[in-house]
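Handing you a structure now.
With one protein chain removed, the remaining protein chains of the complex are shown where they sit.
For reference, chains read A and B in written order, and residue numbers begin at 1 within each chain.
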Amino acid sequence: MFASDVLVAQNIGFAIIATIMVIGALRVVTTNNVVHAALWLVVVLAGAAAQYVLLAAEFVAITQVLVYIGAVMVLFLFGTMLTRTRIGAESDLNNKNLFFGIFVALTLFVAMAMALNSEFGSEKMPANPAVATTQEISDQIFGPYLLPFWALSFVLLAAVVGAIVLARRD
Amino acid sequence: MLAEATEAALKSGWFLEHAWAIPVIPALSFFLIIFFGKRMPKKGSEFGVASMIGALIFAGGAAFQWIQRVNGAPEEAFVSPVVKTWTWWQNSGITFGIGQHVDGLTVAILLVVAFISTLVQVYSLEYLRGDRRYTHFFASLTLFSAGMLNMVVAENMIQLILGWEIMGLCSFLLIGHWWEEGANSRAALKAFFTTRTGDIGLLTGTAILFFSANEWTTKTLGVSGFSIRGLSSWALSGDPGHAAITMGAIALFIAAIGKSGQFPLHTWLPDAMAGPTPVSSLLHSSTMVVAGVFLVARLYPVFFKGMDILGGSANFIVVIGGITIVIAALLAFVQTDIKKVLAYSTVSQLGYMMMGLGAGAWLPAVFHIFTHAFFKACLFLGAGSISHSSSHHSFEMKKDMGGLRKFMPITFGTWIVSTLALCGVFPFSGFFSKDEIIDNVGHNGYNVFMIVGLAGAFLTAAYMTRATYLTFFGQPRGASAGEHHEEESQDSHAVHDDRADHGHDTHDSHDAHASHGPRESGWLITVPLVILATLALGSGFLNAAPFGEKWENFKKWVEPSAEVVNPTGIAYVVGGVGEARVASDTPTDSTVVEGEDSTVVEDEAHSEMLEATTASGEDTHSSESVHHESPCGTETPEQGVCAAPQLSHAPFKWSKAGLSMLIVLAGFLLSLFVCIQLYEKKNEKFVGLTERNKALGFGYKLLVNKYYLDVLYEKIIVRSIAHPIAGAVYWFNQKVLDGVVNGAGTTAKTIAGWVYRNIDQRVVDGAVNGTGSVAQGAGSALRPVQSGKVNQYGALLFGAAAIGALVLVIVNT
Partner (left out) sequence: MLVNQFLLLAAVLFCIGVYGVIARKNAVLVLMSIELILNSVNINLLAFSMRNGSLDGHTFALYIIAIAAAEVGVGLAMVLLMYRNRRSIDLDELSEMKG
């Protein structure tokens, strides 16, 4: 699969990060400790941010770190702590759909892998991609994609109001 | 000063340029009513009526200027529509415009809608006096007018859909105006869902046409594939593939079926009579339900090509129209509710319009929209007048009416005029439109459908005679006779109209109705009736074919000429403001007329206005010969584009008109004879005939049950789709999922249990328990699908997606 450019530093970086991400993701869905799961998720999200850098998407990578690791993870940890009486290992985090879940995940992966291999085979990324500047991205967001941006603003507003309404105590 | 300004405005084409303001006025008024209506002295109705008068003035001005423009143009010349476009919003390359497309069809329908809306709002001032949701009623009515006017004036399909859906929403709100009664809210839901079923076709059709036409329209005309002008020209250009335009036309026609109450989606329209009578009069007879017909007329080239109209064989539109005429007219015979008779009559008349459009009789069909609006609105308002003042808010003809002609002379007179117009009696307006449809359908070679049309005319005359007889002749019965049947609410339809609100709020006036007996309604009701009746009598002379070409003004003003016109500039620039920019060098940019620019362009336009109607295409065609054939519609135009297909008109013959008059007369007489025998003399040969004669009884039962279409939709179709799906999911859930988890042991146990239950229990307990348990089993069979567990739902979702993806991958590789 990796041809002559197997020694390129980017590929090595990708392989290491990808391995860490897959391991982390597997731990997120198998660990018996909710707090550990959250911390493993941090590993996966950080790995994803690193992959974004490899993909010449630095602004997205920074946003990923800020929003996901900074805000979402804190939310998760708060959520965990507010809803658990005891922090530590538990035995019954999985339900009886375990085997069906494995079956579905494997089927999906086989389907996607087959499709991807037949479609992209050994197609290569462009050699020297231009790094997307923040200005270009902002031109995109506030230019042709302004309407989705507005819609998104409303979604966020609704989410803020909804979260407050749901969580307030009365 | 003001007079000068008005005169200048009239001369310059100002109203045509500003036709977009016609829907804007009621839209603004809607917000005024919603926000300030309750604090106003008249509870917001003044905004509604004022805005409708404003819209009427604008529409009248536009119509006047359009007529001037056509009269100023040479004979047979193509008078280009006045098109204006602004960018509404854009998303990644696709621009959605909003604007106006004003031509003869637009101004005719605008005028009708604004006019009927105004009269109905005036009428409602009296009819809904004291209603609890008086303000909301006027708000919905005004919003409806805004939506309809917007649809009519729409420049592109997106704008048309916007207006179309606003109408659907308002229809829902207004049918369910008295939603406290279950029947009303059910009718509102039924109307909404049935028309929504058709609206799927509208979206699909628009999408199909956009993707097939966009390239051509952008290149040739510099407009998007949503543009009505673009789509019309595209359809006749020879560019569209056969499959694309056929699919698009069929999908759009499905929308028209739903909205215009055509068979088989007509079932919602009679139920929609649960709304207040002004609503039935405005939405469900004269304006909203013709939206489907309007859609077909508006994009006529698309349907012309897509459905192969005039192609020699019967097409989808003409077949649906023909079926609708007959089945709806038959249904009108078994109704006892006067509004339902009128509703089925509306369905039947809409069938005439569709049949006319399907058979290439474009102009008579559009003219029928025009005349039908007046006399049908008049009939509905007459029915409302009867129930309001005489029959104690009942619409039951057999129970609560009869002999009213003595008490309500004005209502009776207007009713008779409108009935004669509806039946198409010379010289009432219906004659000039309906007879022309029948005549042209035959002329274009659809002989079977001409006979269907004549049969429909016979049936129309007969059922209207029956309704008139039951309402106005004979002896007063029930509420009309002064009987005070206070609590007959078991018959929800009989008392559904404004009994509900009077009963709650003004119980005194409610009692007063019964004490004074039948009487004529107040002037707020009779004045609109008289105006409408006058138009029902007179509007036909706008296109009086029998008196020769000089009288065919409507044809001259409304029918677009099938000229080949030059797409790059002249053709559409002459129209005025919006298109002045089309001529600029880059066609893709020129569709966008920015707000601030338009004022600049306007000044240029004013100076050009006098020569604005000069026609184009003289270079390709001589316009001297009156009956020359344009290639539009039949061949591919070579040096330009077409805007309308070439249609032919049947020459008028008194012999044919005489034949249809005889048929109508036969309908009158036969029906009158049966009515007198049945209701007056109680002739034993006729009374109870449906119980004695099996064939008649069967027919009667079929009609009373509305051909069992409701049963088909609600019981059979919904069940046959919903139940197997539920069953399959249940099966999958039980057998596959649990099977995987529980494995072979459970299977063995299940088999053992099955043997135990079936052999031991069923056989022992016998047939008695068996029947019960089957019913119970069927009931509980569907329950476990809804396990309530989120994970399980997720598992099913992803499992189905995974298997589907796998199948797709395997099939494709």
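By our rule, contacts are C-beta pairs under 8 Å (C-beta built on N, C-alpha and C of every residue); 3 or more make two chains touch, one makes a residue touch a chain.
Keep in mind that what you see is a predicted model, and the values were worked out from it rather than measured.
A.B. asks: Please output the residues of chain A touching the missing chain, sorted low to high.
C.D. replies: Per the touch rule, chain A residues meeting the hidden chain are 1-2, 5, 8, 10-11, 14, 18, 21-22, 25-26, 28-29, 34, 37-38, 41, 44-45, 48, 51-52, 54-57, 59-60, 63-64, 67-68, 71-72, 75-76, 78-80, 82-83, 92-95, 97-98, 100-102, 104-106, 108-109, 112-113, 116-117, 120-126, 129-130, 132, 136-137, 140-141, 145, 148-149, 152, 155-156, 158-160, 162-164, 166-167, 169.
A.B. asks: For chain B, which residues touch the unseen chain?
C.D. replies: 92, 782-791, 794-795, 798, 802
Everything below uses one rule, namely that only the chains that are shown with their structure count from here on.
A.B. asks: Once you find the CA centre of chain A and the CA centre of chain B, what distance in Å lies between them?
C.D. replies: Chain A and chain B have C-alpha centres separated by 51 Å.
A.B. asks: Can you name the residues of chain A that touch chain B in the complex?
C.D. replies: My answer: residues 95-97, 99-101, 103-104, 107-108, 110-112, 114-115, 118, 144-145, 147-148.
A.B. asks: Name, in rising order, each residue of chain B that touches chain A in their complex.
C.D. replies: These residues of chain B touch chain A: 89-93, 737, 740-741, 791-792, 795, 798-799, 801-803, 805-806, 808-810, 812-813.
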